[in-house]
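Handing you this structure, nothing more for now.
Only a single protein chain was left out; the remaining protein chains are all shown in position.
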Amino acid sequence: MLDVEAALASAQAAVGEIPADVATRIADACTLADIDVAAVAASTERSGVPVIELVEQLRRAVGDDAAACVHRGATSQDIVDTAAMILACRAATIAATRLDDASTSVDRLAGDDDTPMIGRTLGQYAVPTTLAAVTARWRSGLVEAAAALRELAGSLPVQLGGPVGDGASYGPRVDEITAGVAARLRLVVPARPWSTMRTPIARIAGAWALVATVVGDVATQLLALMASDVGELGERADGAGGSSSMAHKRNPVAAISARAAAMQLPGLIATLLHAAGGHDFERAAGAWHAEWPALNALLHTGGTAVDWLATSVDRIDVDRERMAANVARAEAERQR
Amino acid sequence: MLDVEAALASAQAAVGEIPADVATRIADACTLADIDVAAVAASTERSGVPVIELVEQLRRAVGDDAAACVHRGATSQDIVDTAAMILACRAATIAATRLDDASTSVDRLAGDDDTPMIGRTLGQYAVPTTLAAVTARWRSGLVEAAAALRELAGSLPVQLGGPVGDGASYGPRVDEITAGVAARLRLVVPARPWSTMRTPIARIAGAWALVATVVGDVATQLLALMASDVGELGERADGAGGSSSMAHKRNPVAAISARAAAMQLPGLIATLLHAAGGHDFERAAGAWHAEWPALNALLHTGGTAVDWLATSVDRIDVDRERMAANVARAEAERQR
Amino acid sequence: MLDVEAALASAQAAVGEIPADVATRIADACTLADIDVAAVAASTERSGVPVIELVEQLRRAVGDDAAACVHRGATSQDIVDTAAMILACRAATIAATRLDDASTSVDRLAGDDDTPMIGRTLGQYAVPTTLAAVTARWRSGLVEAAAALRELAGSLPVQLGGPVGDGASYGPRVDEITAGVAARLRLVVPARPWSTMRTPIARIAGAWALVATVVGDVATQLLALMASDVGELGERADGAGGSSSMAHKRNPVAAISARAAAMQLPGLIATLLHAAGGHDFERAAGAWHAEWPALNALLHTGGTAVDWLATSVDRIDVDRERMAANVARAEAERQR
Partner (left out) sequence: MLDVEAALASAQAAVGEIPADVATRIADACTLADIDVAAVAASTERSGVPVIELVEQLRRAVGDDAAACVHRGATSQDIVDTAAMILACRAATIAATRLDDASTSVDRLAGDDDTPMIGRTLGQYAVPTTLAAVTARWRSGLVEAAAALRELAGSLPVQLGGPVGDGASYGPRVDEITAGVAARLRLVVPARPWSTMRTPIARIAGAWALVATVVGDVATQLLALMASDVGELGERADGAGGSSSMAHKRNPVAAISARAAAMQLPGLIATLLHAAGGHDFERAAGAWHAEWPALNALLHTGGTAVDWLATSVDRIDVDRERMAANVARAEAERQR
């Protein structure tokens, strides 16, 4: 939110709406270390938004002469929504990098190894395939999810709508100011303010839907292949978990954690979409606020899912002996 | 499914894997009128998939000499998944056209009318905005959702994976066959078979997430403006509903129906994603089957939501007198 | 809905509000075979509710002198909501009976057989347990879910609120009439009309939440034990499915179908709760209508899940040889 206030002042200075030195003073004031966060939290409980107290602190910091230049033309939602886009952009970028890590680890697993591996459909032995085919499948999903996150990160818009979402409060140079804020924050300029037309939220949901699917599928398949009865893969000891009751056990902790995190995402996406599709008038009474915890949790848990998956595939060992034994076992069953 | 079997035979004939005249006979047999649908339904209950009986009927129809060329190299999932993509493509295309209709109607509502309209935030009177600003907001959402559906329709892949999803059963010319099937069905060639890496399902969910959000927001805002206490918009009599107990009432049936349909979508998307992210091994035991009803309902209900919204905005009348009265009322409250 | 109109007339006759013979004529008219269902559907599209045309048809059927006694004091929502409770009651009762069937089949599987079976935690071999312990676990869930459905079926309320949900339109004897309708339809009398306080919908969701959990858990565990790599259970040939590409396969169709159906329920429950918790004023503009498809799908798909599960456990065979082999295998691994 501090970054947004600073970028807004800077963009307004660039078009001559506020003095350049005031914009610099505002930027200097926008430092988290100088903010009384507890006061912001207390004010949020009273006013329903974190921005009012934040702006008051900034105005006190820059002094009376410059106070009117802080948050000029803006409304709370502009600051909160744009800040959310910054976070969504960062989360997507970090997660894309970890998905790249996972792709690299997956590549290492098989290379072009075409050792036969029994295929299983509906849980039943089918015909042989290869580990390379399996890992290529995982890789294609990881690459597609990373690309979707990067496309998202490059398409998230600023929000400069003012009190009733039509941008009028920013004056006649609103388009230039919007472009200036977008450039400073590495966000894009939207077709219109989206205060109550929440397509950016839906796009975030859509990109993480891909992540949920890919992490879910890879983790599910890793766990299936690591089960004792299958035994073709295993997570190495550097991370694998013990048991409080059975000393001989080795648990696939990273894959389990990835799967558990991925399972949170569809519900969070549904909540986010219910909120995003229920905005009334020019600022929603509840639907907007309902987006906050769901978006927070989606970015946090989505990132956790990706991180655990990258950890898991990095720990995987292949048991080729067991792979061969299972192919033979399937063949024997088929003969019967 | 018949289209897929016909396209597969045709593509295999084009690369010389089956005789051209056999492919023509198969295409001729792939006519819904000739299929015993009840037998297909009964077999689906026994076998869990609709393809086995369908293929048997096709094989009987083309005769013993050609029977082996029907469904050659294919597995049930190839047919079901590719057929699902055809349906998803059609549904997206139809819905995009209706969203265009809605955009046109919305444009007609205000044009560049800048009559003041009171803005409302958190349900409370704020400052005036204009009807043109409100309809421009709706239009931008409708245009973005239509574009997302069209992008989806142009990106859905065929599925030719064979029994264990590695494409091996189609022989060495699998890439050409895949390209041929894709071209015939106006689908695209995926990076890899996606039998248990369900990114196309997640992409469908993502595009309809945008539709859910836009239809939900526009319908919510229409209903808010049509409420008796606001009264700035109304659905015209040609469609508006009566009441079984109160003869004087006029109900905004189309907007209500649009909103009710849009409210189904987040839950269906969550179900679809839970299923799509839980595929084990080379064909999922349950997660794949769980996609079917959710995908069906998503396409059907999503289309319904769009259709009702287009109907609603086509029926809208603006009460400019009431708009002015509400602006005055808000101003009076503000003075107090 | 016909049952509700008939019960209402009968209850009103019993307190002397309408003539007894008119109530009989209304009851006679409330016969589905005499209703023009297509006209009801067409009217629903116009008016947003199925009741208006239905009442008109009933009024025509009973003649001018009795017409005013049809639907007396009632509003569309009274009829639709009460009819929904009748359906919810029937669905719960039928599903409870099938859960009993499943319990019986599960009992037959193991009896008090304490043959060792290897326990698996986090997919890894743990220590031995017994088949009897596993089936007792399944049974306890099935019994608890059946009890929850029966408790639900015995607690669903009628709805007699009239146009604005306060019951006033039914006159001073509204409590007696409500009790009369409840008795005739085997529903209960609510504390208050619940037109926009949707606790009965939440209670339905809650009972089916138990069903979703139990069917999901049993089906998941059946499928795990039927996987080729485990092989301790199998669905018998009378129902098991073939494969369109692999003749040697036997697929656990019933368990797969049960699991796929159970996976639809959480999303439907979420949709239902989103709708049920968003009712505005005295009749919701959209949230009420949004309950209809979700409730319909919940009852239908929930029933399907239960039915397939009962079918699956009835088809199960135990492979005790394989159970013993897996115990030995786990023991061998442990020694290493």
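Residue numbering begins at 1 within each chain, and the chains themselves are lettered A, B and C in the order written.
What we mean here is this: a contact is a pair of C-beta atoms (placed from the backbone, for glycine too) under 8 Å apart; a residue touches a chain by one contact, two chains touch by 3 or more.
Because the structure is a prediction, the values reported are computed rather than measured.
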Per the touch definition above, residue among C:176, C:282, C:319 or C:333 touching the missing chain: C:282
Candidates C:215, C:254 or C:298 - the one touching the absent chain: C:215
Residue among B:18, B:35, B:109 or B:127 touching the omitted chain: B:127
Residue of C:273, C:298 or C:323 touching the missing chain in the full complex: C:273
Touch criterion as defined above, residue of C:163, C:180, C:252 or C:293 at the omitted chain: C:163
Residue ranges of chain A at the interface with the undisplayed chain: 46-49, 51-52, 55, 71, 74-76, 79, 162-163, 169, 219-220, 223, 227, 239, 241-246, 251-253, 255-257, 259-261, 263-264, 266-268, 270-271, 274-275, 285-290, 292-294, 297, 301
Absent-chain interface as seen on chain B, which is shown: 120-127, 223-224, 226-230, 243, 246, 248-252, 256, 267, 270, 274, 278, 326, 330, 333-334
Interface with the undisplayed chain - residues on chain C: 48, 75, 119-123, 126-130, 133, 136-138, 140-141, 143-145, 163-166, 168, 190-194, 196-199, 201-203, 205-207, 209-210, 212-218, 220-221, 224, 262-263, 265-267, 269-271, 273-274, 276-285, 287
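Here, only the chains that are shown with their structure count from here on.
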Chain whose averaged C-alpha position falls nearest the assembly-wide average: B
Chain B and chain C: spacing of chain centres that average the CA atoms, whole Å: 27
Centre-of-Cα separation between chain B and chain A, whole angstrom: 25
Rounded Å distance between chain A and chain C, as computed from the means of their C-alpha atoms: 37
Multi-chain contact residues (two or more partners), chain B: 48, 75, 163, 220, 263, 266-267, 270-271, 274, 285, 287
